[in-house]
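Here's a structure for you.
With one protein chain held back, the other chains of the complex are shown just where they sit.
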């Protein structure tokens, strides 16, 4: 088995933009792409399978089994660029598998006449109330479009790990302009707030309009989880301090 | 060396059902398939070798050496579907090796005219007196047959690791209906009781009849082992609690 | 770069026996094969290179550099079977590399008209004064020859790891009789005593005569090293016991 894409249907898209978001830091890219697919009612275009994905299968709601996979959806935009949306269950598990999957996606993009690529992910930071979006790109033209949509150019030296990075790095070889947008996130938990920041930038860049009510609800829910976890963390911290103080006292006392 | 199957003989089978059980959680799948092979006096059909198996050989009873391998046996059923039974020494040791071996098995199944596939394994649970059997499948038709034979449909989200999972996940590409049956097991030790649960479901599904006396004896033996191990565990636990108590007392006393 | 053998010269050998010994448990196989090469003044036949060996080079006595490699030497036996002797710097570092190297050696053996294969290694045991030699084989005929030369048939279940095992396991596919001889060793240090046991069995089996004076000297040297290490170990053990006793006393005292 090689990394392959099984096309579910043939559809004529007009210079579509490919948007990618796989699991990664804070699940930011995956949350954002899945949200767009749902809000736009994007339809299934094809499935990517790879022997570099983890070797287990997942059970669906109907009790049926499927391999881990990547999913391409498409959306025909009545007012602007069509979209191809790529997300999936997992990143590749091997070094060369990461490159193989990125190249397979790019070959598929070329075949579909993709005009440009936007990859999404998380950027580790103690994010505040409205996490910022950091942008890098293959060239200035596409980068400046992101900046016009309120993304910040990335500082140099920042490594971008996995498919979101490799797609942009390898897009040059296929003469495709590509952009990477990273939402600031602490990255410990799935972070819909960082994903929302990406959605806001994407709305401006693509001239589309997404209903953000559902992601607001997810943000509230995740804020509740975070609060509970931080409370637990704080208690543990206090306890550990006490313990350490005990230890220090003991040491002083005895020695 | 590639993953290959060495056919030991040619035999005409009528739409056989392939049943797979490799080492895994509680050794449940392997115990069940080996038991069926022995009870039905199934005969050797072919051997699967792979450079993704661990790189050691085992010494047989006669002092002779052999590579790790998978084994296909067959049984001609006078009253119903013929069976091909697959078990082996080991799972693949690499990510893409797992996919390669599953694909090789499926290609062989196609060549043998296999009509459907049943994979066997363990399902982690603090199993009670009669461990249940959980089922997932490629489609509703084969799943409902398992449910009629008293298996429970799997809850969603449950990952099935290794060959038992991949075979079902990849069977779709070969247009083969496939079913995965998992026996509930704690998974710490080889678990013949969970394997017996699988055998009971399989008997109903396949309309075959297996003498279960020998597996009852194995269950008794393993219950003895488990009791002794639990006794050791309990003593260790008691001792550890005492130690922790000592530590806590000490801390309180000194600080 | 693939695993390849660079032949240094063409030489007509009469149904030679291939003897293999790579680094492994107690370095037993490698010590034995290197000793035979030296004592018989065997000549270089070819070199095996592989991208599955570790990725470093070693510096020779003359300050020149070479890749890690396997080495084939040959010896024309005036009174019996010619020998091909294989040893090397390292085992393969990857799972499938282990299989690839074993297969490459076997293909070379076939090409050289090899009549049978003997692989050498160590067998973990608290060996006594004269470590025994344990034998396993592809078939009874070659095994009985080893037993006549005072090797003991291996108990079943014993795994033989690495090239020494795989060569015997894969020899069947090439219709080559193969034997594995393992010298009992504690395995912590290079163990010339275990290697000597192998040499004694090989002398009888092959009808050759080796001067064992040099290996006796190595055994004396290594016995000295072992004594010093055991003295250090014993002191550390005593100290650790004392410490643990102190800890237990402390716990008892305080709680």
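Each chain gets a letter, A, B and C, in the order it is written, and its residues are counted from 1.
One rule holds in what follows: a contact is a pair of C-beta atoms (placed from the backbone, for glycine too) under 8 Å apart; a residue touches a chain by one contact, two chains touch by 3 or more.
Since this is a predicted model, take the numbers as computed values, not measurements.
Although one chain is omitted from the display, it touches the following shown chains in the full assembly: A, C. Touching the chain that is not shown, out of A:68, A:135 or A:149: A:135 (per the contact rule at the top).
The hidden chain makes contact, of the residues A:14, A:96, A:214 or A:227, with A:96.
The set of chain C residues touching the chain not shown comprises 1, 51-67, 93-94, 97, 243, 245-246, 249-250, 253-254. Chain A residues in contact with the hidden partner, per the touch definition given at the top, are 92, 95-96, 98-100, 103, 135-140, 143, 153-162, 165-166, 168-170, 172-173, 178, 180, 251, 254-255.
Just so it is clear, only the chains that are shown with their structure count from here on.
Relative to the centroid of every protein C-alpha atom shown, the closest chain centre, again from C-alpha atoms, is found for B. Chain geometry summary: the mean Cα position of chain A and that of chain C are 51 Å apart.
Within chain B, the positions touching two or more other chains are listed as 254.
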